[in-house]
Structures are given as structure tokens and as C-alpha cells.
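One chain of protein is taken out of this complex; the other chains stay put.
By written order: A and B. Residues from 1 in each chain.
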Amino acid sequence: MGRYVIKRVLWMILILVAAAIVVFTLMYLVPGDPAELLLGVEASEEVLAAKRAELGTDRPYLIQLFDYLYHVFLKFDFGDSWRYRVNVMTELGQRLPRTLIIGGFGMILNVVVGTVLGIFAATHEGKWQDSLTMVIAMVFVSAPSFWVAWMAIILFAQTLMWVPPSGISTWTCYILPVICGSLGGIAINARQSRSAMLEVIRADYITTARAKGQREKVVVRRHMLPNAMMPIITGVGGGLAMVVAGSAVLEQVFSIPGIGQYMLSGVNQRDRPVVCGCVVFFAAFTSIAMLIMDLCYAFLDPRIKAQYSSGRKVK
Amino acid sequence: MTDVKEKESAKSKRKSSMTAEFARRLVKSWSAKLGLILMLFIILACLIGPYFTGYDLNWQDQSLMRAGPSAQHIFGCDTLGRDMLTRLLYGGRYSLLMGITSAVLGAVVGIAIGLIAGYFGGFTETIIMRFMDVWSSLPGMLLCILVSAAMGNGFFPTVLALTIGSIPGGARMTRGQVLSERSREYIEAAESINCSKLSIMFKHLLPNVIQPSIVITTMSVGSTINMAASLSYIGLGIQPPAPEWGALLADGKNYVTTNPHLIAVPGIAIALTVLAINLLGDGLRDALDPKLRG
Partner (left out) sequence: MENFLEIRDLVVEYTQNRDTVHAVNSVSLSLGKGKTLGLVGETGAGKTTIAKSIMRILPDVGARIVSGEIWLDGENLLEKTEDEMYDIRGSKAAMIFQDPMTALNPLMTVGDQISEVLLLHNVKDKKEAMEKAGDMLEMVGIPRERYVEYPHQFSGGMKQRVVIAMALACDPELLLADEPTTALDVTIQAQVLDMIRKLRDKLNTSMILITHDLGVVAETCDSVAVIYAGQVVESGTKEDLFDHPAHPYTKGLFGSLPSMAVGEKRLHSIKGLPPDPTNLPTGCAFWPRCPYATDACKGDSAGGAPGISGREITPGHFVRCLKEV
């Protein structure tokens, strides 16, 4: 098991390096001269050349890439923002808590509410409770999340005035973003956990458990839930990716100065260090979450555990 | 002789009854029916609707800037005083075309990659799947944002961005399917009579692994339309004055609080379309594989 974890962590670092290469290359391909973008078209050629030298963009692609990778992975330095001259790492650190609140609480809501709704629907299969839950879930899977957020702002912030529409001045500001950010994920998770449950409900070993004379409640708790957990965990992983990607758009809607908004402003201003820093951060966040998910799998399922520890123990 | 004939007729009977069974289940599923009807309605409306609204795409009346719904303009007018309904219907063509193109392109490439990885196995598989790992370590939306930023705005760059974002999912799923099918006896049988690798992959494996891909592709048309809208909203992808639905939203985003119809209308259009596609996808899944119902 330990060896497996080490292997996975090493592999994760490799993936992060690759992701950094991809994002750096994509941002390198963005049309336009960064120096000119910063100083405007009127700037003289000497000033521009000085700026390019300062940013290091006058060097060949490969040199720039390796320089960047060296700083990120060996010195943990994402560099300074081209436009604001602020260290990206510092900025990320300041913005992290806000994104974590939205992402973390969103994730918790996603897992808890989504799974509970899915199980509720599955155990009422074919009845109106099931249909209603699934219709609502379908609507939230389909509607664009930022649009739902706008509608929520109009209703709850503007009309009912229960919460502020944007900003981060009080904790109530976070209520709408957290809920709106998790709605889509909750809906997807509810649908997935419902099908997972349904598959398990029809499994033969459930009939076996009933044939033993086991109480229905215990059958659900001891036999159904653990088996349904596998696909549900996979769903949670997908939901996490959604939360990460969605945070960019969501922070924009609610004017929350988080990492997602930082990245978007970087994209709009072609600020390469900012974009690369944010994306590498997001990739690291997702990878760590995936790793935890895989470990959960191994912990829950003896079949997967056996695969991982097969080097140690021969059957 | 008669035995052979009987067998043949039984075989064709079974095949046709499988198709019939599929059609029967599809028609029986209310979600498929509803999705199909909605979808046909939306496509028809976008194709021929613009000619019946009474306004041209660029017809403009500055006195009607951001005007709310009225008898002349049932969905109101946009920020420049153009008829919202007309723009919405024209825009649907962009959104649908973009969603379908990207999802199908992504699926085709993804399936091909998954087939190759799953069938060849070994080193080829390792390389391809490791590559996919990197590819999908960035959530699809982030990748779209980056590619969009690098390629610039407009229809084709956006289609490219959306396609790239949707490839790894299809590849992973196809590979999983291929892995479980590869060990089946009909593949061994095909190999034993010296079928070429290409013919095994496309004639024998593909039909057996494609069903879940069809469902996923249908669903991803919907999520692609959603993603395109998000891209437009954050200033990438397709931008105003193009009437694409996301661009309509982006156009109205500064008036969310004052003129909600500017975003309510295109938003509802997107939600309804994606809903129709998802319903259809659900129905397809039920009809293809009753086991997977849910």
C-alpha cells in the first residue's frame, strides 16, 4: 500500500510538470507581443526591447519553458505578474481562502445533498418522489450555472434582499455562490448515485442478504451503501473537477476576488505568469483530490486493494 | 439445406426484432419522446423561424434599446434595439451547430484513440493513456479557456477548444469498453481466421463498444453548448455582435439587474435546448441498455 501511494505521488508530480508544459505552451501561442500589450502601441522600439528583456520574452521558447519549469518545480516560485508586478504565489495565497470556501463548501454540499437525493430517489423508484427529484435534477444539469447564478441574484439578492448580490464584505456574501456553485454538481451527483443505487438494489447479493432474514434497514446500510459508494466516489471526483472549473465563472458573476477570477483576469490581459500559476495550482488541486479518491477506492474495495498490494502478498 | 435457411431467417428475424425492440423502447420512454419533440421543434424554429419574425437580423431601432417584451417584439429588444426573437433564432443555428460539431468531432477522435489503446494494449496503450492522464488533469472547462485564449475568438477556434476539451472522456470510456470486449471469444475467432487488425477494430469491436459512446456524445452536445455559453460570458469564444446564445448573454450581462429579459431569454433558450438533448440522451440510454436505467 505504501509503495503504491509513493508511486502515485511521483506520477502526480510528473503529470503536473506535463500540465505546466501544456499551459505554458498554450499561453506562449497567444497572439501578440506581451511587451507591446503592456506598454501600448505608441511605445518606442527601445522601450519595448527593454521590456522584453525584463520579461524574458526575447529568449527562445525552449529556454523560457525550462526557465519557467525550473522556477516552479524547484524553487516553488511562479514569478511576478507582468502587469501588476506582484508575486503570483503571494497573490494566490491571499485569494486561496475565498476559493476554498466556495469550492470546499460546494463540494460538501455536492456530496452530501447529491448522494442523499440519489439514494432517496432510488429507494422510491417509480414513485412521484423519484420522478420529482429527477426532473429537478435534470433542469439543473441542463441550465448554464452562471445563468442560474444570475437568476438567483435577481431573486434572492435584488428582489427579496436576503443576501448581498456580490463582493465578500460579510459571510452572507458566500451563501449564494456556494449554493449556485454546487447546484449543477448536486444534480449530476444525484443522478449518478441514483443509478448506482439502482444497480446495487437489483444485485443478487442483495437478494441473498434478504434471504438470510436480514432487516431491510440493515440490508441498505451494510450491503447496498458500501457497494454503491464506488460509483458515487467516481461521481464526486467529476464533481470536483466541475467545482474547480466552475469557480472561475462563478467568481466572475459574484465579483469574488478568488483564484478563478485571478486566472480570468490573467487570460484577458494575456498575463502569462498569472495564468500559468493559477492553472498549475488548479491542476495540483484536482490531482491531489483524485489521489485521495483512488485511495478511498482501495480502502473500500478489497478487490482493488488486492491489486495494489499484490507485490507484497502472493495469493 | 432447409436447416441453413431456417437459421438464416431466424437470424435476420432476430436482428430486425432487436431494432424493433430498440425503437419500441425508445418510443415508450417518455423522456425520449419529450426530448425528441422539443429538439425537433427547436431545430425547426432555428432553421425556418428567422424568416417569419418580420425583422431582419440587423434591423435596429435605437429608441427600443433594451426594451422589454411587447406585442411587436415578444422577447423584447437587445442592447442596440434589435429584435431579440430574431437574433435568438439565428443564434440557435450557431449554438446547435457548434455543440453538435464539437461533440461529434470529440467523440470520433476519442473513440478512435480509445479503440487503438484498448485493442493494441501494451506499450501503445500505456503511452496513449498516460497522455490522456495529462490531458484530463486539467478540467475540461479550464482547457477550453486556455485553448480559446491561445487560438483567439470566433467559430472555428471555439469548436477546436470545445473538441479538445471533450476528447479524453470519450477515449477513456471507449478503452474501458474495448478492454472488456477484447477478451471475448468473437475477437479470438476473428483473429484466428486472420482478420486484419483494422477490420477487427472497426468491423468487430466498434459496433460492440459504440452504444455507450452514442449516449455520451448525445449528452455532451448539451454540455458543449453550456460550455460555449460560459466561454462567451467570460469574454472568450464567440463574441457579440454574433447572435450566438452565449454571446447574447455576454451582450446583456451588464444589464442583469436593470433589464433581466436580456439574459433571461437566451438563458432559457440554452436551458431548454440542453434539457431536450439530455432527455433524449436518457431515453437513448434506456432504450439501448435497460440494465443501465436510471
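In this text, a residue touches a chain if its C-beta (ideal position, glycine included) is under 8 Å from a C-beta of that chain, and two chains touch if they have at least 3 such contacts.
Since we're looking at a predicted model, the values are computed, not measured.
Student: Looking at A:Thr90, A:Thr172 or A:Thr207, which residue reaches the missing chain?
Tutor: Checking each option in A:Thr90, A:Thr172 or A:Thr207, the one touching the absent chain turns out to be A:Thr207.
Student: When the complex is taken as a whole, what residues of chain A touch the one chain not shown?
Tutor: Contact residues on chain A toward the absent chain are 125-126, 202-205, 207-216, 222-223, 226-227, 300-303, 306, 315.
Criterion: only the chains that are shown with their structure count from here on.
Student: If you average the CA atoms of chain A and of chain B, how many Å lie between those two points?
Tutor: Each chain reduced to its C-alpha mean, chain A and chain B end up 22 Å apart.
Student: Applying the document's contact rule, which stretches of chain B touch chain A when the two form their complex?
Tutor: Residues 133-134, 137-142, 145-147, 149-152, 222, 226, 229-230, 233-236, 249, 256-257, 260, 263-264, 267, 270-272, 274-275, 277-279, 282, 291-294.
Student: Please name which positions on chain A make contact with chain B in the complex.
Tutor: Contact set of chain A toward chain B: 15-16, 18-19, 22-23, 26-27, 29-31, 122, 138-139, 141-147, 150-151, 153-154, 158, 165, 191, 194-195, 198-199, 241-242, 244-246, 248-249, 252, 263-264, 267-268, 270, 275, 279, 282-283, 286-287.
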